[in-house]
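All protein chains but one are shown in place.
Moving on to chain A:
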Amino acid sequence: MTTQITSAPVAVEPRKGARRRPEASSAARVGRPGFLWALPATVFFALFAIAPLIMVAVLSFMSWNGLGSPEFVGLDNWSRLADDPVMLKSVWLTLLLTALGVVIQTPLSILLGVWAAGHQRNRAVLSVVYFIPLLLSATAVSVLWRALLDPNFGIPARATWLFGDGNLFGEQATAIGVLAFVSTWQFTPFHTLIYQGAARAIPQVLYQAAEIDGAGRYRQFFHITLPQLRNSVVTSMILMIVGGLTTFETVLILTQGGPGTDTTISAYYMYQKAFKGFDFGAGAAIALALVIAATIVSLIVVRVSGYDKMRSDMEGVS
């Protein structure tokens, strides 16, 4: 960005070769982003992300209950985790919940986003209403749904034909279903917002041309809208995946990892180990494993989707 702006005047008025060189180099010295420009961000990033990450990595090789000095135990925490059935289960559950989130939320938010991108007044009003869950904290949302889904005094008591005995939090399948539902309820609006913005940015001429060619609404959607939203799909999916891998509050409040360990996802397991069991070494190992997993998954999504090539979405160019 900055490079373009500062170099632009130089490029526009090339008069005499003799004067160009010093001008360009002085502009470079003054305007080009050097290392110094990145220094504040680098310092903050190092201080608040890299340094703690390194410390967590170190801690994962130690045994520490929060009192006294940590003791170096080598790979003990890691080998314990590798043999821990709950850890393996938690990884599986985390992936399952993440996948559920992506599979449910992506189509839903594309449809809603494209719909909300229209310009009628009622859509604008409805969109605003619809975005309200986004304003609530995950904690508030979870407390709210826990109360609404109470088997004796909540919705299940009134709709026994649908909920049976209402034991939603007492069985694995339904407990996972509730978790997926609540995060869908809360985060679909956010992804809808992304798609709404992206859909509005699609040039109208494409639709006009399609209409002249006789394409109906469905063909327009599948052949123009959806391809044009490709980069937004990738962005939204990465957010969903990384968000899914680090989900925490909903589990903490809705199920506490239960019944048994049936909804104990990795992030919650880390919290249990470190802050309830005071086994900070094991907690650090889980945290580090999560960071590594999230990074790998993000990289895969970026690579597979071709997002890193930054192909243009402009009309006529592909």
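Everything that follows uses one rule, which is that a residue touches a chain if its C-beta (ideal position, glycine included) is under 8 Å from a C-beta of that chain, and two chains touch if they have at least 3 such contacts; residues count from 1.
Simple rule for what comes next: contacts and distances are computed from a predicted model.
Enquirer: UniProt protein name for the omitted subunit, picking from "Putative permease", "4Fe-4S ferredoxin", "Sugar-binding protein" or "Spore maturation protein"?
Expert: So, among "Putative permease", "4Fe-4S ferredoxin", "Sugar-binding protein" or "Spore maturation protein", the name matching the hidden chain's UniProt entry is "Sugar-binding protein".
Enquirer: Write down which of A:42, A:79 or A:256 is the residue touching the left-out chain.
Expert: In the full complex, the listed residue that touches the missing chain is A:256.
Enquirer: Residue by residue, what part of chain A touches the chain that was omitted?
Expert: 48-49, 51-53, 55-56, 58-59, 64-70, 134, 138, 143, 146-147, 149-153, 165-170, 183, 187, 190, 238-240, 242-243, 246-248, 256-261, 267, 270-272, 274-280, 283-284, 287-288, 290-291, 294
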